[in-house]
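Each remark here refers to the structure printed beneath this line.
Note that one protein chain is taken out, while the other chains of the complex remain in position.
The block that comes next holds subunit A.
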């Protein structure tokens, strides 16, 4: 993605409109990270619009739109206390917007080639409702967690290009392990494995 000559400032007034504008943006040859991030942040989360995709069962990934092959838009539900492994993003761009609750993001450095020591934490922050974070492999790796013991969290993720496998990393040793991700539901319908 490169910076185009002029950056639009979009305002998505609904989830449907957000998806429509995303299709428009990704139809172009060049897409700006800042533009997508600003668009995602501009959408004010309205549970009525996304509750059909938010299937709560501890930790679920629910596909909302497959962007004509250019991107995947999905909703993730995080039960109380639930967190992901440290993972990379398979050379794709990753946008994560909070729709409900809070998520803690911890950034890590890539481990050394022959890594055998504890991975290095770069930074951490708590993302609030409607905030949108961005990451790609050149920035680093991250772990995302719902650290609340009382509130579940819901997040909206955009990945471009789409990917269904990534590496998870053991924090104590830096060893990596490839995993394949699946969807709990697609377009609001439970996926039967």
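By definition in this document, a residue touches a chain if its C-beta (ideal position, glycine included) is under 8 Å from a C-beta of that chain, and two chains touch if they have at least 3 such contacts; residues count from 1.
Assume contacts and distances are computed from a predicted model.
In the listed set "LRC58 protein", "Auxin-responsive protein", "Regulator of G-protein signaling 11 isoform X2" or "Myotubularin-related protein 12", the entry agreeing with the UniProt name of the missing subunit chain is "LRC58 protein". Between the chain not shown and the residues A:66, A:85 or A:131, the one that touches is A:85.
Of the options A:23, A:104 or A:175, the residue whose C-beta touches the omitted chain is A:175. Counting the whole complex, the residues of subunit A in touch with the unshown chain are 58, 80-81, 83, 85, 148-150, 168, 170-173, 175, 177, 179.
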